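The structure is given below, and queries will be raised subsequently.
All protein chains of the complex are present and in place, except for one that has been dropped.
The first chain written gets the first letter, and so on, giving A and B; residue counts start at 1 in each chain.
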Amino acid sequence: MSVETGIWLILFPIIGALIVPLINRFNKKITAWYSLVIALITFLLSLVLIWNIQAITPQGYPWVYSLGVFLTFRLDALGVYVAAVAAGIGFLVILYSTRYMVLHAEEKGYGLAKYYALTLLFIGSMIGLALSDTIILVYIFWELVGFCSYALIAYYFRDPKAVRGGTKAFIITRIGDTGFFIAILALWIGTKTTSLAGMLASPPPDGMLLAIAGAGVLLAAMGKSAQFPLHVWLPDAMEAPTPISALIHAATMVNAGVYLVARTYPLFSGISWWPTAVVLVGALTALVTAFLALTESDLKRALAYSTSSQLGFMLSAAGAGAILACEFHLVSHAIFKALLFLCAGAVIQSVGTRNMYEMGGLSKKMRITNLAFLLGMLALAGIPILNGFWSKDLVIESVFTAGFAWAGAILVVTTLITVLYSWRMYYLVFCGTARTERKASDPLPGMAIPLIVLAIAAAVSWILIGPFSQGLAASLTPSYQVHGMTLFEMIGEVLFQPVVLVSAASIVILAYCAFVYRERMLSFLREDKGFVRMARRGFWIDQLYEAIAGKVRQAGKYAGFTQTGDVNNNLAGLALGGVAVLIALLAWGGGVLL
Amino acid sequence: MIEGNLIWVLAPEFLLLSGALITYIIGRVTRERGKLLVGGIATLFAAAALGVLLSALPAVQAGEIPSVSLIPGGIRLALDPLALFLGCTGVGLSIIAGLYSIRYLEKETGTEKFYALLLLMVAGVLGIGLAQDLFNMYVFFELMAIASFPLVAYHTGKWEPVEAGMKYAFMSAAGSVTALFGISYLFFYAGTLDIYGIGPALVLAGPTTIRSVILIAGGLMVAGFGVKAAIVPFHTWLPDAHSVAPSGISAMLSGIVIEAGLVALIKALMPLSGSGTSISFGLTLALFAVLTMTMGNLIALKQRDLKRMLAFSSIAQMGYMLLAFAFGMGIYGKGIELGFTGGLYHILGNAFMKGGAFLCAGAFLYATRTRNLDEMKGIGRVLPAVGIPYVLCILALSGMPPMTGFVSELFICRAGIEAGGVGLLLVVLMLVNIVISLGYYLPSINTILLEDGKALAATGVRPVPPLMLAMISIAALFTLILGLVPQVGLAIVTPAAAFLHGWFPAI
Partner (left out) sequence: MTDLFSGYFVLTLVVFLLGLFCIISQRNLIKIIIGIEIMGKAVILNFITAGYYQNNVEVAQAIVMTAILIDAIIVAVMLALVVNVFRVNRGILADQIARLKG
């Protein structure tokens, strides 16, 4: 098993994506099936990689020979798992799209070639991001993934909200990317290599550069993984077609930030403030966005906030050094969040609205969707047996063990709120009396099969903790501190922790109270007073960004007054500028006149 | 090897100059029949010049500098790596812009003047590189500038190009005179204007004299050449000129002419730095660079005219390039070669990114008869052959991989961080500027590509000739190639960067 297979895994969907427009010219009907085949092959290839994980010494392809930049790839468990998740969920999403997009794109006059091409390009880029060892190459794929996200969010281009959402996502993640860029440069200069493996092997760079790099990586994670306060792009990204929300904004791209932090953890763990900062950002995000999910009325936006919250869990785990817990929750979350989004797609399609307060009573009419969503919701809430319970509690337990008790407490409180908001979602959508007269029915097989597959996965994926952790422990260097864990060990570790028992008890009590007082609670959350009001306004973070953008535009307007169009003014500018240059040279040129 | 030298040094320049003359004569002789012919002939001469330049590449990479003295002891021309770089980039872009203009100007008469002037302009660009003494460089600089004035004001019947051309000419002339003023002071102290001779001559004059004259002469030259290089506050001519010129000329101006102005500035400052003084232009230029990029990006935010927006973006790009060269010259006195590599690579990439963007804007203008973004909503969907290259070029300008803008950004920022101290702050400012620039790049993409084109198609969109489409695609293709395989661009950039680095001491 060589690195070539990994490179093929990256190139295959990308080349497939480039061929989509040609296929579409040829015969529109087979575009979707062609894309499905490409996605299936990609997924199977990724499984092959899992079966053959080794820590492979990267070979280099010279890119900028004169500066010593070689493109290298690394097939270790950390990357291959992320790649496999991307390929697997990508395949299921494309399967779902073959039915879903017919209704939502073709009939509305949006071209499908662009959709499938961008989705395949995205899958390839995400795999490339995970399997690349050269940090510059990771950045290149990182940006490509961001571009695909922008293009797909703005897919329904006739809706100005979609275009705005895509632009906002691009710009805000770009702010994070700026941090990543500076980190790359700092690491490159400090360790004299661009290969991540090389960086881990060489002596650490000097303090200032390392600190800059650490801060940059954290900023990158905040941008890409929608952490507070850069979380505002994710809800607006929900204008994308729902399968895309499932793929990009739940299961793959948003994980890139967490993946980067986990990958570079050994580099930065030595910095005194870094682990604490990362854990702080993660825990804070988890809590704040959980509140935002609790008061949100739009189903997809609530799921988006929930994604931010869960990513906060993962980020805290990574910051605490619990790479196994972080990755495990990454996989679990990808499964159940994608499941929830795809169910949401079916629901929204049936009911015709995204507002949860206009739904209700769908449990009888959409049985399969009901069951799937219920399983996904229970996984999200962390109810035992489902994968979310095991991975989330593993995260909490690791955070406590690493010494961040304050963060652990925040995460426990967040878990309680998670139970509340996820149950609220389920209740508003599926229970009670129907608030809309639309005829709702279960989706057709094309859409239902992914739901069933993901629901089963949510129920049983946790059983694979043994081989999952073995793979990680074997292929990562000891600096990652990953140890193998068998199924029984995990059960023991999770179930018999006092923290877990306390939180489990609280959950039960909370669930009971919530159920009994459900109507009062729901109406309380609809009000416009106090804390609820603040949450519904997103704690005014969005308004802050709007204000900043407005100020910048205003600055542009005022700066524009220097273009008076008058020749004399222009020439005066020349004279003044000349004087300014002379003064500047005097001040900083290092010379003395006379 | 006098023959070899003669050919390599003189042939490209000769081809361009004689090409201008021949094109004009043929155009006047054949009148209407020869309209398409003149464009083809001009392009042929340019291609021949490019061919000769590229054939000299292996020798220059090996370290040879073919040179010729036209008047023994006097005018010397040499094909040093910097000249090769300028020539390749300039002539290359002129071929693309020239072919594009064949169709763009097909309704005009007297196109022989256009192509003759175009070739003269490129001859000036190449000459700036070839010249080995400052006055010669000034002469070629003026050739380039004077040729470009009528090109900007080509449509003499309309008020916009005429007004813009007038302002451009006035500012450029004032700037050139200022620069020459600085050169004259230098002549006084050094007695020679030969690039290699100024340094040693100044050393003889003594340290305090050196400092003051370098400051005055250097300052005047920065101001003078800065007009052409679009450094703020000398930039005010640019938005008008680049937005109303014929689009092929806008591409040339933004793509190579202002960059040639910047190279002329660096070339003028080169001799002043090796004379054992501790004068550092780096920090001053870096500050002006930040001012330039910020003003360019901010004012671009409010533009609704597509070409004017691109013109302000050019000002911002010049800021990035100037910052790169400032790193190369050394902020704390220590020159960093990577700064020069980044700056030169950005010049190369910019020729195709910005040139391509202007060619696309020209195609939009051709199709819809307007430059206003609000009146061309969805044009990219009606003309995908222009829309997709436009997206590529604009994303490249914002530094997105895998296009060329990312590669040069990588080099420039790494050079800055290596410089340390203030360098880190300057890099952060540059990156913030790039994020700000997204604030107008993305909305332009949104307006052009993410709007319904049906309303526009209904009002009638003139089909864009295939030749123009082909040139646009070639430009966009180059931005991809230069980004994916940097070695291609580095073939001409690395020797030039090493050459420049040799001038600025690494203390």
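Heads up, the rule we're going with is that contacts are C-beta pairs under 8 Å (C-beta built on N, C-alpha and C of every residue); 3 or more make two chains touch, one makes a residue touch a chain.
Since the model is a prediction, treat every value here as computed from it, not as a measurement.
> Please identify which residue in B:Thr178, B:Ser254 or B:Thr284 touches the non-displayed chain.
Within the whole complex, the residue contacting the unshown chain is B:Thr178.
> Hey, which of B:Ala164, B:Ala289, B:Ala419 or B:Val435 is the one touching the hidden chain?
That would be B:Ala164, which touches the missing chain.
> Can you name the residues of chain A that touch the chain not displayed here?
Missing-chain contacts on chain A: residues 560-561, 563-568, 571-572, 575, 594.
> Under the stated touch rule, tell me which residues of chain B contact the chain that is not displayed.
74, 135, 139, 142, 146, 149-150, 153, 156-160, 162-167, 169-170, 173-174, 176-178, 180-181, 184-185, 187-188, 191-193, 208-209, 212-213, 239-240, 244, 302-303
Heads up, the rule we're going with is that only the chains that are shown with their structure count from here on.
> In their complex, what parts of chain B are in touch with chain A?
Listed in rising order, the residues of chain B that touch chain A are 166-167, 170-171, 174-175, 178, 208, 211-212, 214-216, 218-220, 222-223, 226-227, 231-234, 236-237, 239-240, 277-281, 283-284, 287-288, 295, 298-302, 333, 338, 395, 400-402, 406-407, 409-410, 413-414, 417-418, 424, 427-428, 431-432, 434-436, 438-439, 442-443, 446, 449-452, 486-487, 490, 494.
> Applying the document's contact rule, which stretches of chain A touch chain B when the two form their complex?
62-67, 136, 139-140, 143-144, 147, 154, 157-158, 163, 166-167, 170-171, 174-175, 178, 181-182, 185-186, 188-189, 212, 549, 552-553, 555-557, 559-560, 562-563, 565, 567, 569-571, 573-574, 576-578, 580-582, 584-586, 588-594
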